[in-house]
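Of the protein chains in this complex, all but one are displayed in their positions.
Every chain is named by a letter (A, B and C) in the order it is written, and numbering of its residues begins at 1.
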Amino acid sequence: MAELVTLADGIAELVRDGDTVALEGFTHLIPSRAALEIIRQRRRELTLVRMTPDIVYDQLIGAGCARRLVFAWGGNPGVGSLHRLRDAVENGWPAPLEIEEHSHAGMANRYVAGASGLPFAVLRGYQGTDLARHNDTIRTVTCPFTGEELAAVSAVRPDVTVIHAQRADRQGNVQLWGLVGVQKEAVLAAKRSLVTVEEVVDTLEPRPDAVVLPSWVVTAVAEVPGGAKPSYAQGYYERDNEAYRAWDQVSRSRERFQAWLSEHVHAGAA
Amino acid sequence: MAELVTLADGIAELVRDGDTVALEGFTHLIPSRAALEIIRQRRRELTLVRMTPDIVYDQLIGAGCARRLVFAWGGNPGVGSLHRLRDAVENGWPAPLEIEEHSHAGMANRYVAGASGLPFAVLRGYQGTDLARHNDTIRTVTCPFTGEELAAVSAVRPDVTVIHAQRADRQGNVQLWGLVGVQKEAVLAAKRSLVTVEEVVDTLEPRPDAVVLPSWVVTAVAEVPGGAKPSYAQGYYERDNEAYRAWDQVSRSRERFQAWLSEHVHAGAA
Amino acid sequence: MSWTTDEMMSVEAARSLVGHVSCFVGIGLPSTAANLARRVHNPDLVLIYESGAVGAKPTRLPLSIGDGELAETADAVVSVPEIFNYWLQPGRIDVGFLSAAQLDRYANLNTTFIGGDYAHPRVRLPGSGGAPEIAASCREVFIMVRQSPRTFVERLDFVTSVGFGAGHDAREKLGLRGRGPVRVVTDVGVLEPDPVTRELTLTRVHPGVDVADVRAATGWELKVAPSLEVTEPPTEEELTVLRGLVERSKP
Partner (left out) sequence: MSWTTDEMMSVEAARSLVGHVSCFVGIGLPSTAANLARRVHNPDLVLIYESGAVGAKPTRLPLSIGDGELAETADAVVSVPEIFNYWLQPGRIDVGFLSAAQLDRYANLNTTFIGGDYAHPRVRLPGSGGAPEIAASCREVFIMVRQSPRTFVERLDFVTSVGFGAGHDAREKLGLRGRGPVRVVTDVGVLEPDPVTRELTLTRVHPGVDVADVRAATGWELKVAPSLEVTEPPTEEELTVLRGLVERSKP
């Protein structure tokens, strides 16, 4: 059964140096505050997994937490580049970053395989592209009925998955709704999981388009109101598009980024 | 976009002699009235696909509509045998019945493969059982990453899938909720689909645990209130457990079954 | 209070669920035992039905695995593919609860046919349903079945679900990841697999049952544990709750 913890304790307990860590939330419910806490606790050598790295991974990469990035689309949605990600890949700053790159369909199916206890997943994908040339987690498999050759991707099994949800009850059952992305699969594929939530409530009222993760498949829940900002939490607050645009400026130079780090993440740290 | 039709027209148009037909609904929302209409229209040589044949397929088989049965569990839930199914398999009455038999996990994944446009699905299943000995749609596949051998099942692609749902709107968008079984997959795997609904409404209010099938993936919708009886439609009526018990008596003898056919299905037929 | 052999079987099976988090429940005897356990022995037990209800809390025994009350009281309702792929297959469910028409000494199960051959069976049974993968993937499997020579057979007519195959490490060699059937609860006693050979061994008889009765109800030369125990009789609470549950579930 999931334990109710503080964010700091949850990250301290569940995210360890060298871990493979997935922070998921497909444009909605991105666990932004949890990412900052990982930076604040100065985790190192992480393999970061995420379909759309977004500004949360730009921050983690710029802060030097990552050794490797597993992803499908690394941009600032609707704005442009992730400058810290680019600086790491193009210039090795602050450290070289290995990349393991997939399509969305491939990444989604890698989580599905992980959640299903299978070593791989099959899809129609990658044919004719250059992606498989640089990635050993993309291979082929032959249909035993038709002889057709299809793409195979290896399962993703994170050491820990972190997601943000709207609610949990006091028993640690988690409820999220709206665009629910790949979060169920990412939690079920992981060895451990931490869910930050907008609020802990007595009872989870059933909602349309809701996913419920029962307490017994979640390791820990932390109440973190606003934990997805500047992403959004449907029913709580909207996406702060201006903050995404502003990040473009902050992240363009190493100096401004480092100033932001000191001021917004490490200031007041113990 | 789905067309609104009468049940008789929908069956006449979409279910043809020799078709592979899936009637789905896993213990809930079973399209019982549609099954009776198929019998009434005297379809022949059907390949009937269904995870749990239930009394609807007992009726279709007893009435001589089926050439082949593709299934995973053929009983009267909570009551006992399907006597017409047994009579066909054990004694070839009213005609020999070929069977293609899977586990639930295998059948569910065959629909998933069909809905996904893949020729097969991979699962951990069947190892050590006698099922694959009698069924060429169960084979093995080797993981291209780990070398592990896993079960492979071929996709199911029905010519037509028939399901029952609570509601549709006038544009033919379909909404079902509660235990939604494998109906989405069965419709998306099929070439054509017919959905019977409790009612056609102006607007589909969002509901917890609801699945929506957009009009453009459904061929036809027929308003058939009570169309799932003696199964149930959550929010409309409960399961008529007594009718399931009573079927045991009706179906035990060929004579009583035939009397039931004349009286309840063909009486008043054109 | 006196009790029937079926009641003793349900009570003893329910007791087996103490200390477990989650249970994949079939209909019939296993459903009675799991629902009794949630009332008396393990109130937090998570009941999972293959119809897609995760954490169902039925007030009466469902006649079918898809009774409406299962969805209405569940923590989460998911599709049938999801139940098998995301919940059962990865081995996250503690206990799978099965019954069968035939069982052999290695706890392999037959629910497919009896007599004749596959193409021309004497008695065609419902088939596998969820059983093969429940038997394969749950961390442990409990079996409930009334003991008789027709049920406890030397050789199955069909292997629908695998227990320990041909014994010893046959199960592991098949790549099955759950521990397999660790307990068979019958109306006369309890059988458990030998740690080495995996052959089912009588470890417990229910009150009033002689070992000779159990042997007579077994279609093979039954092994008996040297330290054979006698099951604790049902308590008044167990019987009261069980009977209330059955009563409430009558049509």
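Assume contacts are C-beta pairs under 8 Å (C-beta built on N, C-alpha and C of every residue); 3 or more make two chains touch, one makes a residue touch a chain.
Remember, it's a predicted structure, so these values are computed and weren't measured experimentally.
Judged over the whole assembly, touch between the missing chain and the shown ones holds for A, B. Across A:20, A:103 or A:196, the single residue that touches the chain missing here is A:103. Touching the chain that is not shown, out of B:63, B:115 or B:182: B:115 (per the contact rule at the top). Within the full complex, the residue among A:123, A:152, A:190 or A:250 touching the omitted chain is A:123. Listed residues A:180, A:250 or A:265: the one in touch with the omitted chain is A:180. Contact between subunit B and the absent chain runs through residues 1, 112, 115-118, 173, 184-185, 188, 211-214, 216-217. For subunit A, the residues touching the chain absent from view are 26-28, 51-52, 71-75, 77-79, 81-82, 85-86, 89-90, 101-105, 108-109, 111-112, 123-131, 133-134, 148-149, 178-182, 184-185, 209, 211, 232, 234, 238-239, 241-242, 244-245.
Going forward, only the chains that are shown with their structure count from here on.
Any chain touching subunit B that also touches subunit C appears here: A. By number of C-beta pairs in contact, the leading pair of chains is B-C. For the pair subunit B and subunit C, the distance between C-alpha centroids works out to 28 Å. As a whole-number value, the distance joining the C-alpha centres of subunit A and subunit B reads 39 Å. Contact with two or more other chains is made by residues 117-118 of subunit A.
Residues of subunit C in contact with at least two other chains: 85, 89, 137.
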